[in-house]
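What you see is the complex with one protein chain gone and the rest in place.
== chain A ==
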Amino acid sequence: MERGAKEKNHLLYKPYSLNGIIAKEPTSLEEELKEIRRNGSSQDLDGSASTTTGPSPSSSEFEMSDTFYFCRRGIESIVDDEVTKRFTAEELESWNLLTRSNYNFNHISTRLTVLWGLGVVIRYGFLLPLRLTLAITGVSLLVVFTTMIGFLPNGRVKNFLSEKVHLMCYRICVRGLTAIITYHHSENKPKNGGICVANHTSPIDTIILASDGCYAMVGQIHGGLMGLIQKSMVKACPHIWFERSEVKDRHLVARRLSDHVKDKSKLPILIFPEGTCINNTSVMMFKKGSFEIGSTVYPVAIKYDPRFGDAFWNSSKFGMVNYLLRMMSSWAIVCSVWYLPPMSRQEGEDAVQFANRVKAAIARQGGLVDLLWDGGLKRGKVKDTFKEEQQKLYSKILVGTQEDRSRS
């Protein structure tokens, strides 16, 4: 199965274009309004009986049919919009024998049910216990060894050992998930003093990247088991963990990041600028914080193959433990990692433009849809400024004509 997946990897990543429910017309507000009014008034000019003063088609004033454009766009977005579907697992074209991916498929045949039953037995009876053992081994080794290394004095030996230990433990964890990873372009791997950015689909992303190279992680300190792992990791090599209260302070965050980056002996920082997990069909807005720091950025694109197991963590539906169990009871986690050539901010480019440029490169490589929407929309409301932009645009069309009127 592993070899088969590896061979197929190279053909897999065309974007999954499941048949949409509707075909959207990509016209703009101005084009539409011009069209409606041209149709409405050109026949007016042909006929002689016209009660109005016959406004010219291009500079019309308010027409009651202006609402049609907004109306249609609104209904189109109710039927199919670009954002809400990014926060639930991707729909598959054909079923992969996992109940969790079974959205619209009815009971098809008894044979399929039998196959599914067999799959359940294999996955839960055989694969899951095996993987759990591996995972627990991996994590415990990580905690124990990093604590031990923490006692050594800082120096080359410590760094060397820390690297070896981290890599080994992450690789065990990777086996524990049966993650089959193909790394492309390893010559572009992030170097010290740089920042590695990647699209975010699940917490597993970290393990996948870290099993191929050493990074300094960034994140919030959690309690419990996670916290224990974090504290022991930091003993072996510097990671950047924040207290919950410090997370809100953007300047503090930026300062710690840039301090770390300036020290060339420290490992490259791993950051997920989307800020939240997206379902791996698209890349959403990158938060500009990491792009303001001014060091080299190493973009990485991660694309999972959903046929073997869905890696997306829907945090509103599943907690972490539930999620890990689901991961370990899938067939496998198959993914591709592309290391893209390093990018730096160019002259005259601000942080937001730089972030968008990096995002576009990652989306292009991974075959993902490049969206401008903020991943924060998963939980929060959209800002009013977008609505105001549309209102402004429409007002310009109306008011622009008033000026013409006063001129004639």
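Heads up, the rule we're going with is that a contact is a pair of C-beta atoms (placed from the backbone, for glycine too) under 8 Å apart; a residue touches a chain by one contact, two chains touch by 3 or more; residues count from 1.
Here, contacts and distances are computed from a predicted model.
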{"item": "Per UniProt record, name of the chain withheld from view [\"Chromatin remodeling & transcription regulator BTB-POZ family\", \"Phosphatidate cytidylyltransferase\", \"SOSS complex subunit B homolog\" or \"Calcineurin B homologous protein 1\"]", "value": "\"Calcineurin B homologous protein 1\""}
{"item": "Residue, one of A:Phe242, A:Phe318 or A:Tyr394, that touches the chain absent here", "value": "A:Tyr394"}
{"item": "Candidate in contact with the missing chain, chosen from A:Glu76, A:Glu90 or A:Glu349", "value": "A:Glu76"}
{"item": "Residue ranges of chain A at the interface with the undisplayed chain", "value": "19-23, 25, 32, 36, 39-41, 43-44, 51-52, 61-62, 64-85, 88, 99, 102-107, 113, 116, 373, 377, 381-382, 386-388, 390-392, 394-396, 398-399, 402"}
